[in-house]
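Omission of a single protein chain aside, the complex is shown with its protein chains in their original locations.
So, chain A:
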Amino acid sequence: MNICLVSDFFYPNHGGVEEHIYNLSQCLLSSGHKVIIITHSYGNRKGIRYMTNGLKVYYLPIKVFYNQCILPTMICNIKILREIFIREQIQIIHGHSAFSVLAHEAMTIGVLMGRRAIFTDHSLFGFADLSAILTNKFLQISLSFCNHFICVSHTGKENTVLRAKMKASKVSVIPNAVNTLQFTPNPISRDKKMITIVIVSRLVYRKGIDLLASIIPYFKNRHYINFIIAGDGPKRELLEEVREKNNMQDRIQMLGALEHSEVRDVLTRGHIFLNTSLTEAFCMTIVEACSVGLHVISTRVGGVPEVLPEYLNVILVQPDIKSLINALEETIDRVERFRAGKSRKDEIICPFKINQIVSELYNWQDVSHRTEKIYRKVLEEPTKNLKEVMLTIVNRSGVYLFLLVVSLCYVIIKFYDWLYPANEIEICRNYNEMKNKNKNNYQRS
């Protein structure tokens, strides 16, 4: 299959979506599919780049407009996307993240060209505020194009079915995964006397940094408790202020933003991992922390309760200060009991065992298999024609005005079909296929 993953968010950016796209594409490549990635340019990084295992990435020369996204124009990028789809003989367009404008545009254009579109959403939305109302309307329109929808958690599925009015049978749940080999435990690097609480998160309101800022002062007189905070963001100043006010400069380490490869070494230094998110679709960091063998304390929000079983040293509590402090106290007790050699038998699980279990629950091979299954199913469906798409848009969102936009896109595509006929566009060679063939030949001989 020829698959195109599209998102505004990709390397050199860091985050859950970027990780997901990269790992998924690597797994798909290794099972012999052709995979390309389309994103917008990042500074000097534009044009075509090849990444590990010949993963071809198009950094389209489009300017960023707001929050790492391009300006939504619907029509301006038709030419370049159409040519890429034809050159690369793309069958499936797989967009990622509801915030990504590029993904929506590529899916629209792809479907109007007779390709299939799949969409993965990584976040949850409310229904109350103005921005949510607008995004949901936009999502209803955009998802009228797509053949299948993937969510990262069951809560995400409920959310999507409600806000985009998708049929529940068209929505699959495929979780994120974690490269557990990259997140192996290393109990030696833990401090022997102190207890270290690690926080790895972007420092923004949604991640509950305000909660964290009111928890930290509670521990100011307990000198054997340290904090390590990795991540950056607008709430960093708040944490620094709290640190200053409570004279905890020597006990709270603020590391700033980390490379994904450095996260493991920070996690291994801690005993307890604390996640204070206020909303979360999947929460990869708690899985990472768990696979490093830390005690995980997290707020019970969104899809978090679905992610990890409690027997892996995971405690979930309500997102308020009191419950979080209680959970921390309990866990600190456990760590101390363990040090004194007084822990109960069922309390101890070897961190390496935990790593093993997590790798069985979440691995990218599994994710890619399940995604492939959806690709195959979607390819069996008939292509959507313009009328169908328009009817779905009207039924779901009721925005008649958007039909004009869709028809304009369609007319422009038809115009390009006439101006630059598809048979005049050079077809790209598939090196991955050739490599696989050579490998097979080599193995045969």
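Convention: contacts are C-beta pairs under 8 Å (C-beta built on N, C-alpha and C of every residue); 3 or more make two chains touch, one makes a residue touch a chain; residues count from 1.
The working rule: contacts and distances are computed from a predicted model.
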{"item": "Listed names \"Phosphatidylinositol N-acetylglucosaminyltransferase subunit C\", \"protein-serine/threonine phosphatase\", \"Glutaredoxin-related protein 5, mitochondrial\" or \"Glycylpeptide N-tetradecanoyltransferase\", matching UniProt entry of the absent chain", "value": "\"Phosphatidylinositol N-acetylglucosaminyltransferase subunit C\""}
{"item": "Per the touch definition above, residue among A:39, A:120 or A:279 touching the missing chain", "value": "A:279"}
{"item": "Chain not shown: contacting residue from A:37, A:248 or A:301", "value": "A:301"}
{"item": "Option from A:154, A:269 or A:396 whose C-beta touches the chain left out", "value": "A:154"}
{"item": "Contacting the left-out chain in the complete assembly, out of A:48, A:71, A:134 or A:162", "value": "A:162"}
{"item": "Contact partner of the left-out chain, one of A:2, A:172 or A:343", "value": "A:172"}
{"item": "Residues of chain A in contact with the chain not shown", "value": "124-128, 130, 148, 153-159, 161-162, 168-175, 206, 208, 210-211, 214, 217-218, 278-279, 281, 299, 301-303, 305-307, 309, 319-322, 325, 361-362, 370, 373-374"}
